[in-house]
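The excerpt is restricted to a subset of chains, each kept in its original location.
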């Protein structure tokens, strides 16, 4: 397998900026929208994001900055 | 997409000083007001801030310094 | 807006030493009194402080050192 296909997690994350993701936080709430940018701490800017709890939309955000230490996982666009 | 439009989260946050934001903390309480300043740890000064719990105003603050490690997310002005 | 009016949070905090503040900790207890000093970790010395829980005074402290990692926010004097 080529090295190219085995990117480190943070490199892959960085390459997915401007794409749609779902971010689940430790408090089980999810944010679904465009990941406008992200840094190595997983601080991230979401735009046009829906806030979901138990799969229901409970709020909408034009632009929100999530503090990275709260992130449980980030589901990438190929899934959405 | 130009590099200019893809600012890192902390740069974007810094550019939003003096604008209105809503800060949600890990304990689910929110602070809505002007983000007078912020540092890279997400310590921030809020002025003329309302404290909200379950969308109800429960207190008002002329000027308050929030310790960054408590921050869940910061909703930027374009939403408000 | 001038740079002077946009101090970083820790600089503003430092400038408020010897003034009255209310410090809320993560355990929801508050300390109201003079912030005798503070460092960049938000360790702080409070003098002549009241300890409040649910807005009731439950104890008084002549001088107490609070460990910074417990701090939720610090409300500055202009509010009091």
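Going in written order, the chains are labelled A, B and C, and every chain counts its residues from 1.
Here is the rule we go by: a contact is a pair of C-beta atoms (placed from the backbone, for glycine too) under 8 Å apart; a residue touches a chain by one contact, two chains touch by 3 or more.
In this text, all values refer to a predicted model and were calculated from it rather than measured experimentally.
Assembly remark, whole complex in this entry with 3 chains visible in place, copy number of the identical chain is 7.
As a convention for this text, only the chains that are shown with their structure count from here on.
In terms of inter-chain touching, the protein chains here are arranged end to end in an open line. If you average the Cα atoms of subunit B and of subunit C, the two centres end up 19 Å apart. Subunit A and subunit C have Cα centroids lying 35 Å from one another. Residue positions of subunit B touching 2 or more other chains, listed in rising order: 69. Remark: subunit A residues 17-18, 25, 27, 36-39, 43-45, 61-67, 69-70 touch subunit B in the complex.
Residues 1, 6-10, 12-13, 26, 42, 68-69, 71-76, 78-79 of subunit B are the ones that touch subunit A when the two sit in their complex.
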